[in-house]
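Not every chain is included here, but those present sit where they belong.
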């Protein structure tokens, strides 16, 4: 997974029928890459999140053949992520 | 997923039999990478699109073993993708 921060949202009115309904958030990773991830948690702009990528992101959905390759799997507790 | 913009199209007369019939568009990602993605939506040159990659791109097709690793899943509504 990667740490990222929510930086925006995209809307797509014209899309393939298998794209699940829900928020598609723009996130920026620590390394500066920008991804669009499905958000099942209702995250806010600026929130620190944990992103999973690839086919395991699609396996989150009960339907087969969901074309999602990036998923927010958690909101990171900011005050507790100090070094161990 | 990644944001990208349609920048061209490729044709391949000689191809493997399992390549699905349809448009193969060249897209350029925000980071400047160029990919060839299958387009099920009829997108135009210059259009902003959402790209999914890897095995979930192939799962879009009803056939098994389709050798597609990049798919346009939506056209991005340009006026609405402001920051949240």
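Letters A and B mark the chains in the order given here, with residues in each chain numbered from 1 onward.
Convention: a contact is a pair of C-beta atoms (placed from the backbone, for glycine too) under 8 Å apart; a residue touches a chain by one contact, two chains touch by 3 or more.
Everything numeric in this text was worked out from a predicted model, so none of it was measured.
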Oligomeric state of the whole complex, in copies, if 2 are shown
5
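Just so it is clear, only the chains that are shown with their structure count from here on.
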Tell me the rotation angle, 0 to 180 degrees, that brings the C-alpha atoms of subunit A onto subunit B, to the nearest 5.
70
Which whole number of Å gives the spacing of the CA centres of subunit A and subunit B?
20
Show me the residue ranges of subunit B that touch subunit A in the complex, using the header's touch definition.
1-3, 30-31, 40-41, 50, 52-57, 59-60, 71, 73-77, 80-84
Parts of subunit A lying in touch with subunit B, wherever the complex brings them together:
6-16, 18-19, 24, 26, 33-37, 44-45, 54-55, 57-58, 64-70
